[in-house]
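Every protein chain except one is present and positioned as in the full complex.
In order of appearance the chains are A, B and C, and numbering begins at 1 in each one.
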Amino acid sequence: MAGNTFGTIFRLTTFGESHGPALGGVIDGCPPGVPVTEALIQRDLDRRRPGAGGLTGTARKEPDAVRLLSGIFEGESTGTPIAFAIENTDQRSRDYEAAKNLLRPGHADGTYLAKYGRRDYRGGGRASARETAARVAGGAVAASLLSGRGIDVFAYTVEFGGLPATVIDAAGAADRPFCAPDPAVIPAWEARAKQAMGSGDSLGGIVEVTATGVPAGLGEPVFDKLDARLAYALMGIGAVKGVEIGVGFAAARLTGSTNNDPIVNPPESNNAGGILGGISNGQPVTVRAAIKPIPSIAVPQRTTDIAGNPAEIVVGGRHDRSAIPRVVPVIRAMVLLVVADFLLAQQAVRPVGAPWV
Amino acid sequence: MAGNTFGTIFRLTTFGESHGPALGGVIDGCPPGVPVTEALIQRDLDRRRPGAGGLTGTARKEPDAVRLLSGIFEGESTGTPIAFAIENTDQRSRDYEAAKNLLRPGHADGTYLAKYGRRDYRGGGRASARETAARVAGGAVAASLLSGRGIDVFAYTVEFGGLPATVIDAAGAADRPFCAPDPAVIPAWEARAKQAMGSGDSLGGIVEVTATGVPAGLGEPVFDKLDARLAYALMGIGAVKGVEIGVGFAAARLTGSTNNDPIVNPPESNNAGGILGGISNGQPVTVRAAIKPIPSIAVPQRTTDIAGNPAEIVVGGRHDRSAIPRVVPVIRAMVLLVVADFLLAQQAVRPVGAPWV
Amino acid sequence: MAGNTFGTIFRLTTFGESHGPALGGVIDGCPPGVPVTEALIQRDLDRRRPGAGGLTGTARKEPDAVRLLSGIFEGESTGTPIAFAIENTDQRSRDYEAAKNLLRPGHADGTYLAKYGRRDYRGGGRASARETAARVAGGAVAASLLSGRGIDVFAYTVEFGGLPATVIDAAGAADRPFCAPDPAVIPAWEARAKQAMGSGDSLGGIVEVTATGVPAGLGEPVFDKLDARLAYALMGIGAVKGVEIGVGFAAARLTGSTNNDPIVNPPESNNAGGILGGISNGQPVTVRAAIKPIPSIAVPQRTTDIAGNPAEIVVGGRHDRSAIPRVVPVIRAMVLLVVADFLLAQQAVRPVGAPWV
Partner (left out) sequence: MAGNTFGTIFRLTTFGESHGPALGGVIDGCPPGVPVTEALIQRDLDRRRPGAGGLTGTARKEPDAVRLLSGIFEGESTGTPIAFAIENTDQRSRDYEAAKNLLRPGHADGTYLAKYGRRDYRGGGRASARETAARVAGGAVAASLLSGRGIDVFAYTVEFGGLPATVIDAAGAADRPFCAPDPAVIPAWEARAKQAMGSGDSLGGIVEVTATGVPAGLGEPVFDKLDARLAYALMGIGAVKGVEIGVGFAAARLTGSTNNDPIVNPPESNNAGGILGGISNGQPVTVRAAIKPIPSIAVPQRTTDIAGNPAEIVVGGRHDRSAIPRVVPVIRAMVLLVVADFLLAQQAVRPVGAPWV
């Protein structure tokens, strides 16, 4: 759980730049017997591939074909590391040569230079959203593990360009434009997207996740709370600037008597988002992430070159107009990784679901 | 960075329940030569001790006197683990006997049972806010390390009971009631607090942190982003239900051209909160946390006993009416721990502030 | 598993110098329901306390009384961190003032200076063997966990001052002088010890550990092999200069046909020491550690002061004449910690002892 590794028991390490030979990852700690195939991973990858975004997506067309390198025998995990790679095939590096000495506002160009003293300037290098393909692949393996235990994770857009959705049909969202939870909101969102594209600008939104079937007892009570790890997981996505659990920021304006969920069967509310004291309580786990507008815009911006001289920049290249909906499967993947990790970790404490003494 | 340990290089491990013999912690990885005394830690501890909250605080009066057990020689750290303990002296466990079989809404009673199969029911055990004293002590050591490098961290309440502060004087806030950033807002907040106390209810709010002097280059670019670790740190506090960086959730409603900070000298805006691509950019780092209303209220609530039978509960004991302001130094401490950890970690990469190649 | 923390699931963090206020530790990850009392820990501590060594031991008389600070409720672990402290009561720091500017041969004086730029020169500070008391306390908790699962760990001296024991009665050794596995060897070892004491010199030896009841399947197959972790655990004790598993170095001189243990029921040999491919095979786990002679000797030695000027030193103070037998319970404790950690870790993979598919 440091650098490029996520998790403590079910651990995903990712590698790769947008314009290097390949990107991929290694999953360590997956228990034996989990069904894993390239097709299973590919299905999730295809949901975040370039072009998946409809109106909001980049024109870059890569198949993002995943190849399993290890850890699988006869279609199931063996318990050893599951490595996978995705070749980079469509790399027009020359697009980036022109601007290699300019710092793009809202991007990590300058901070990479401050950290490493140098950077791979082609397409954002490791800071490229392309890195998240490896997370989605890792999440697909976690999903296979979890679905065998009755746990499902749904992610969907609840607000786009300032326009909220009001009806939430979580299960169908993955197959709709914008990962919309309500077909009725799509036309308004399309209009909003076209408007932004017309002005060369970009948009953000809010993505919500609901995890169902999460057993009570997952999470560590102090630093490593389930909600803390979810916040870490989602804020570790480049486009995310805020994370909230249950009613989240709205809780700050409630009183204890209106915010507390009464303990009744069946539950009448879930303001806590399925987590109390950092540990799941058996209700659905709900979390939301604020997605900033993509910083690559065709509008001229003030900046400097790497020597500090003032300059103006118009970011060319083939870029999405919003991280939505391509970030949605990434967010889902991170939640899957968190839940899988805690589920396995809990088995070292006591059997999940065992009675109280 | 698992369970009860926070950090990777500068690591704090905490221990202790509200009603056990003592609570405390161990700081591992503090470099040699950092000034550390009991008085230095005590000063920060006193800011979060019971009674510090004025109108919002509990009547429990514990001195919370810290004792250094190791790692200090002649007033400075030696590089070996710095352990400290705070004795629990005022433990009225009998207050809790009556309700030991009832699950308190909004509390971790049931989730601890689900996780461990048992619980120390006296005063919330490890889930008690009292555990955070150890975090504040750890943060005080981090503050001493960081102040020697020109880094300061300020935390203050920007909203209480739904009433926002409009003027922000960060430096003076720690000494004001509610850690208010503006003296003018205090009367309204006091009235709001009295109103809630009168009805036996509790209140929440929003706390903001500004870290100044943070050099560019801190943070790991993928999972372990500076903002991800901050979100993890703050969401790991029991009362926190949401975290946002820079403009945070508001970014979801901006466009790229209005959200991007132009790169100019001096900076004109800081929507990014001093972090780009998960790495500090040299501007102040800003983060906000949503604080839920304390779940212990004198209002009758529906619940069950541990066998699942419906019941009504009125939570007695001596409880705060709001986590604000006692949570404020805890939030500050967590930010201090994050920054200290990344500052040391960066030294393994390249000297902080070294020129670009 | 870094710095002053040992283990990944069952984690022990230790703190404390020989001449600071206290030493102790925090056990994080102990599952709930393990019987833990001060008396249970004290029994193991008493086996390594000053004076326990008979002829070989120091005259320093400290009770080494352990105090539990957290994590225990009604005599059993709750699942939260178990902290404990041992006060330092008999600190004659002035014994060390005289030699504070001289580097003691065979000691860590110079290397601490190189690492930290300073050192707590009183009694070796953190490098003192006194630190190992915290390991023994941690091991006692691990022993309580393991004995509930049918696992026992025995440690005993198989060679002292160059004189090997030939008969091995592991179970009775802990109560005999030198932790001798054979009462018949004691007179010869006593004579050897007296001879060394007479000349102001010190002695070493070899300690063996046998862990019985270890189920098959513990250990991670690549870096984190059971034998690798055992080697790490034992070589992390100051006095240990070599570690071997099963027949160990002797295997280098065997052929495959004589070294391989035939797979028969019951087993006819255990050259492998109960570990194949880094994973336990269900036979007893056996490991040996080479103990160097204690470097503190009354014989004059050539050295330098901290400025590099040549000098002669005679190490005064109250020192053991051999790490044996006081190191024996430390070695046992480290093995207990390793086995406990892997036992819990394995539960995240699949139930221990579950049938093959």
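Rule of thumb we're sticking to: a contact is a pair of C-beta atoms (placed from the backbone, for glycine too) under 8 Å apart; a residue touches a chain by one contact, two chains touch by 3 or more.
Since this is a predicted model, take the numbers as computed values, not measurements.
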Missing-chain contact, candidates C:I27, C:I41, C:L68 or C:L103, resolves to C:L103
May I ask which residue of C:A85, C:L276 or C:L343 touches the chain that does not appear here?
C:L276
Hidden partner chain, touching residue among C:G205, C:P284 or C:P329
C:G205
Give the residue, chosen from C:A171, C:A184 or C:V299, that touches the chain omitted from the document.
C:V299
Considering the whole complex, not just the chains shown, which residues of chain A touch the missing one?
2-5, 11, 13-17, 20-24, 26, 28-29, 32-33, 67-73, 76, 78-83, 85, 115-120, 125-126
Hidden partner chain, residues of chain C it touches
1-6, 8, 14, 103, 105-108, 110-118, 126-127, 131, 159, 161-162, 196, 201-206, 215-225, 227-236, 238, 241-249, 251-257, 259-265, 272-273, 275-282, 290-297, 299, 301-304, 306, 308, 310, 346, 349-350, 354-357
Residue-wise, where is chain B in contact with the chain that is not depicted?
9, 29, 31-33, 79-80, 221, 344-345, 347-350, 357
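Criterion: only the chains that are shown with their structure count from here on.
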Name the chain with the Cα centroid closest to the overall protein Cα centroid.
B
Please tell me whether the contact surfaces of chain B and chain C are same or different in residue numbering, using the over-half criterion.
same
Mapping chain A onto chain B via their CA atoms needs a rotation, nearest 5 degrees, of 180
Which integer distance in Å separates the CA centroid of chain A from that of chain C?
45
Shared-interface residues of chain C (touching two or more other chains) are 29, 32-33, 79-80
